[in-house]
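Structure first, then comments.
Excluded from the complex is one protein chain; the other protein chains are retained at their positions.
Each chain carries a letter (A and B) given by its place in the written order, and its residues are counted from 1.
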Amino acid sequence: MALVSIRSVNKVYDGNVHAVKDVSLEVRDKEFMVFVGPSGCGKTTTLRMVAGLESITSGDILIGDTVVNNLPPMDRDIAMVFQNYALYPHMSVFHNMAFGLKMRKFEKPEIDKRVRNAAAILGIETLLDRKPRQLSGGQRQRVALGRAIVRHPQVFLFDEPLSNLDAKLRVQMRVELKKLHERLGTTAIYVTHDQVEAMTLGDRVVVMKDGIVQQVGEPLELYNTPANKFVAGFIGSPAMNFADVTLAESDGKLWAEAQGLRIGIPGEIARRANGRNGAHATLGIRPEDIHLAGPTDPTDLCFDAEVEVIEQLGSEIVLDTRVGNSAFVASVDPTLRLKVHDRLKLAMNPARLHLFDAGSEAAI
Amino acid sequence: MAVTAVSGSVARPIPRLRRMEDERWLAFALLVPTAVLLGLFIAYPFVEGVLLSLNSTRVGIKGEFVGLKNFDKVWNDSIFRTSVWNTFWYTGVTTVFKLALGLWLAILLNRHFRGKALVRAFILLPFIIPTVLSTFAWKWMFDPTFSVINWTLFQLGFITQRINWLGDPDLAMTSIIIVNVWRGVPFFAISLLAGLQTISPELQEAAAIDGARPWQRFWHVTWPLLLPVTMVVVLFSVIQTFADFQLVYVMTGGGPANATHLFATYAYQLGIGTGLLSEGAAVSLAMFPFLFLIVVVQLLYIRRVETR
Partner (left out) sequence: MIEGAAWRKWVFYNIPLILFVFVLLFPFYWMIITTFRPDGELYRPWNAANYQPFWTNNPTLDHILYLFEETSFGRWMLNTMFIAAVSTVISLFCGVLAGYALARLNFPFAGGLGTVIFVTYLVPQTLLFIPLAEIIRNFRLGDTPWSLILTYPTFLIPFCTWLMMGYFKAIPKELEECARIDGASRWKAMIYIILPVAVPGILSAGIFAFTLSWNEFIYALVFLSSPDQKTVPVGVTSELIRGDVFFWGPLMAGALLGSIPVAIVYSFFVEHYVSGLTGSVKG
């Protein structure tokens, strides 16, 4: 068991592509840390540097309290699960799982015990004699996991391990991964581009973009108080609505104004936005924080919208609406009967409103 | 590296000596055996060959530097000139026929029929059986007195006089060309067949639905897609044919009256047969500019295909 700390790490490819920029973070002991971000954001490169598969251009990576910068992967005591599973095609499931132990010169009975134990945990005891090509996608995934857990490594690394599975299996394996981590308690770093995986699996989540860490925090922290517009838009589905607004002070209140939209900014955010009168900003509100306006909703949180698309999901209705020249997505009560081109009055939940600087995109 | 930024309390193990974990060292180690053998038996002989060609060495007689005299002498040698002409003629004619017949055969094979695997296996025999040995079979078939081909043509009433396949200078070259084409067609056919099989039949079907006739389908769909494989196969074959030796050596030995020499057979006759090592080396090296040109064309072509 160990912590992983990444200190001011940079990665520059071929002297010009700066893939990872000054990343610093600590993965705590027994923590399940998820790196999430769009492709090319540097999350996989960071993981590969922890694994020792990529060299570090500058900075330090520590596993436990050992600097591993120059250690080859074999000496780092880590295990990794790859997106394409990387099962050794010429070896049976048993030998796939035993390979890491053999390389570390474990005794035969110990290897046998550990492999069978891991196979039992993953429910693949009956597959031990098969070759990888005789397995289904989900079974391969389990073998890849099994190969990682037999080793009892200090750290698990996962590189988008579920993205080759179909949707249903992915949800199922996600749950199993979570259970597995609770059972083994090994420190884990998990890379994904899927924010749902990040939210459901991570004890904490690192959001990256363009090689830069945008925010590190627990899933709900990212959801409730995103540090910037990128995190706000990346976390949550359907994604947060953004509208370009101008801030204006009048009647002792701060207003966010755009065509067809005039929203009174509630106290706490308004205080932080103090002195921005006349500035441009981005207003953010999640679809689930918009509802059909009722008599109790104050008018300065309401706006008129025209329905453009109705997506009936059963548990909710997702509405694509037009408000002036902005588009808003709202998730509303599934019992409502609506038609395209209906004009509605919608209201925002003031506690869940976000405001971002127009230039830096940082949360205000 | 920002190594110094880390506090002194951190353990920083000196890694065990793992030089082979460095890709560059490993690559170096893996390439050493190849580099040694190729350096010793390709690069060194090449340099040695250039030096030899600028010398006047004969078997047993250490030569002295004579500059380009060997090349000058060879250039004014009528047998050499015939060899040059022969080599180009031989290469050009055989390549055209090998490509045309090979493509035809590939198309014939690119269908489903019973025994296809067996036919394909047998068809490659001329290519895999040692050339010298199969060429002897042809030489025997072309024998001036006992030719089975003559016998057949005579029985069928096509000829009344024997055809002296290898005795007549022009006919001898034609005979050699026939054997080379015979040996080369399977290689073309199987390589082109592999190329044809990578072309999705859906393209043919789409073109057919668009109203293309078979010939148009071949010309507008198959041929352009087959061109990269064809180019590589042709260039390979050109190099092999241009530098050919064994076929002519067995069939005619360069005769009759030195009429069928190629670069290689003439170099052998001069260098090994007569012992004029330097002149032989010069004749051999005379192939180099042309081979070099072909290799450059091939590299450029490969690069173009790769970057496309």
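Going forward, contacts are C-beta pairs under 8 Å (C-beta built on N, C-alpha and C of every residue); 3 or more make two chains touch, one makes a residue touch a chain.
Just so you know, these numbers come straight off a predicted model, no measurement behind them.
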**OP:** Taking the whole complex into account, name the chains on display that the unshown chain touches.
**Re:** A, B
Subject >> Contacting the left-out chain in the complete assembly, out of A:A79, A:L201 or A:A330 >> reply: A:A79
**OP:** Could you list which residues of subunit A touch the chain missing from the display?
**Re:** 51-53, 72-74, 76, 78-80, 82-84, 86, 88-90, 99-100, 103-104, 147, 151, 157
Original post:
What is the set of subunit B residues that contact the non-displayed chain in the whole complex?
Top reply: 18, 20-21, 23-24, 26-28, 30-31, 33-34, 37-38, 40-42, 44-46, 48-49, 52, 101, 104-105, 108-109, 111, 113, 117, 119-134, 136-141, 143, 145-148, 150-151, 154, 162, 182, 185-187, 190-191, 194, 201, 204-205, 208, 229, 232-233, 236, 239-240, 242-246, 249-250, 263-264, 267-268, 271-272, 277, 280-281, 284-285, 287-288, 291, 294-295, 298-299, 302
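The criterion applied here is as follows: only the chains that are shown with their structure count from here on.
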Original post:
Taking each chain's centre as its mean C-alpha position, how far apart are subunit A and subunit B in Å?
Top reply: 57
